[in-house]
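A single protein chain has been omitted from the complex, and every remaining protein chain is retained in its original position.
== chain A ==
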Amino acid sequence: MFSKFLKLIISYPKTTFLGTLFICLFLSFFAFKISVDASAESLLLEDDIDLKTFREISKHYKNDNFLILAFKPQDGNLFSKTNLSKLEKIHYELEKAPLVNRVFSIINAPLLQSSENTDFKELLKNIPNIQSKDINQTKAKSEILNNPFYKNNIISKDGKITGIIIYLKTDYIYDKLIEKRDLAKNEKEKNAIRLAIKKHQDQQKILNKQNLDFIKNIIKKYETNQDKLYLGGVSMIADDMITYIKSDLLIYGVSLVFLLAIALYYFFRTWRFVFLPLFICFISLSAASGIFALLNFQITVISSNYVALVLIITLSVVIHLITHFIEISQAHPKAKIQRLVLQTLLAKAKPSLYAIVTTMIGFCSLILSNIEPIIKLGIMMSIGIGLALIFSYLFLASVLVLLKPKQYYKKEFKFNLLEFCAKISLDPKKRYIIYGISCIAILISLFGISKLRVENSFVNYFRDSSEIKKGLLVIDKNLSGTLPLDVIIRFKDNQKNTDSNNTLDSFEDEFENLEKKDTYWFNSQKTRIAKKVHEFLEHQKFVGSVLSLNSLLILGKNINHGEDLDDFALAFLNENLPQNFKQDLISPFVNIKNNELRFTMRIVDSDPNLRRNEFLTKLNENLHKLLKNDNVQIQITGIMVLYNNMLQSLFSSQFDTLVFVILAIFILFIFVFRDLKFSIIAILVNVIPLSVVFALMGLCKIPLDMMSITIAAIAIGIGVDDAIHYIYRFKEEIKTKSIEKAIINSHLSIGSALYYTTISIVLGFSVMMSSNFIPTIYFGVLTIFVMILLLSGSLFLLPSFLISIYSKKAKIENQHK
């Protein structure tokens, strides 16, 4: 059936070629519509309870999303007239940016202790700032440096760097759409809303970009050789990630063409086997991208790898086909080209199909991760490589027939490396050394893997030389952290007094009703807890700045001649404070309607000792201990929690995923090889190299992140191809030849294809090292490493196992004879 189909397409090469080309071009047309999504939320678990809490709590408090612009004047005198005037200009220009809601800096920070006017009531009516006429500049400087709201927040401890907090407008439409999606009754409705969300995000992305460009232009305008400006914040990180992904995609594409072209020319010494594989790779990629665009998939930080992966796997399929084609062309120089092509395609059909299916299983395992972009990568890769196999067959079947036949050449190694590898395995002594090394590798792996951990540090995602890293470091170190984290303390409603006391009942009812008024929300219990939690948080390692209701209480105490504000004063202030003052100093930390207090922290993301999961777990435990008698609910929320959940879920599912992949591939191996021993050794030669890579990560303290965590599935998927091709060939050879000859022949034939594909993959992934995005670099380096180890596994360990099995078999057979 399959052979008839192949004969048919070989008989009509022009129609096959043009038909396939038309389909590819048609699909490629949509590829231009594929969009890039690097928003923080693109990486989160859609059904994470913490994400729902995060969104819910974001609604309770205004001004959740912000950027920080750090200003560092060369002379270090922030409060000089020149610097203040420059800062003032920057402040007011920032207010004009399209998505900016409010700007908060030392320019408009309320000052209550620096005015010549000392009447508090008067001050509240018209709160002065550093620009006000009756402000004493020396007092102002001291107040800003010591104010609990300002120090470590908008001004560094040494007073040399100031932070301008740029509050961005809340995207209410997005929030509503998310809410709608969560409430949707069926998947169809959900999908329709998802489309609307995507459309809205696309528009928002443009606006966001314009906003950031506007701010970056202001930075350019005011940044001189002397004065430095650094921008940081979550949306800034997302925007820079998009820029990096886009530039990475472009670099991958261009560099891959050159590197692969050189490799292909080196292997085959003919331009047609340079252009043909590259053509098939790129047309398959663009057709696959078209399908992803039609499926409304977006490229995220993680799924951007599909470009390199699809190219590499397609190339691997094509190289195997071409190598075999050259081999049989050389063996049968007079055979008709149609026959040679047919034989190649038929001979490689099964191993290629099995190889692709195992790779697909590897990628499909990512679907179990529960993380949208990783699931998408799994689906994208499965579709991509499926298409790659189909297009490789269709194009090779047609183009090889259409091209004028010629004498083909395949690189032969002067010092035959492959024969050398085969001979090592054939030598019993050296074989034991190979087993010895493998055992040591297993032991090291067991130790190294136990040291593995997952970590997600935004600051460390970028190269030291990148502007964003420099900015994030300045803000992290001088303005107390970049990564926002909130603690929410929710008070439970007081139990109604049920003790009956007739004479006081009517009074009790009256005061219980009065208590419900917002005026009395601020009371001793809340301020005591606010103080307790605030001071606790301040003393936590890795916590930079902490702001809360307690900051206002400290401010109040300062104004109140060092005495704490009592319940009357608090109620009085709540009733009589001007609205704008409340908005700045109370509403970000208190939500009366929901009966909760919010403590906003910024975490020092660049601290190398920060173990996020441990930190969050301990923080949660200690907060529960601290407040165990206070009848409150505690919640820790923020992007940091969500990313941690994502990584932890990924890490915990990693084991399940790997077991699934290995079992699935093992079952497939049993089906393919129809032999349990072959299946076990094929799995072992893949699992050992993979474990070594993870062990290395554990030993070198390279944390698993959202990209490197996908290496296992990808490497197993690609790696088993080598084992399949080798064993398949070996089984063919052993039918007619001695074990030594079968091993040497397998090495020389399939070994060269394995060698070419590994070299190509290594070259392909080496492009990733040019990325500005550190996880991509690690991903590239580690994949290269695992690929080389997998090749070694196939060229040393696999033949060793095969020889041991066959030697034993031969011994048993001899004994029987």
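Operating definition for what follows: contacts are C-beta pairs under 8 Å (C-beta built on N, C-alpha and C of every residue); 3 or more make two chains touch, one makes a residue touch a chain; residues count from 1.
Simple rule for what comes next: contacts and distances are computed from a predicted model.
The complex includes a chain that is not drawn, and of the options "Twin-arginine translocation pathway signal", "DNA helicase", "Type I-E CRISPR-associated protein Cas5/CasD" or "ABC transporter substrate-binding protein" the UniProt name matching it is "ABC transporter substrate-binding protein". Note on the undisplayed chain: of the listed residues A:Tyr222, A:Tyr435 or A:Tyr520, the one touching it is A:Tyr520. From the options A:Asp158, A:Glu563 or A:Asp656, the residue with contact to the chain not on display is A:Glu563. What chain A contributes to its contact with the hidden chain is residues 121-122, 497, 499, 501, 504, 506-508, 510-511, 514-515, 519-520, 523-525, 528, 560, 563, 565-572, 575-576, 629.
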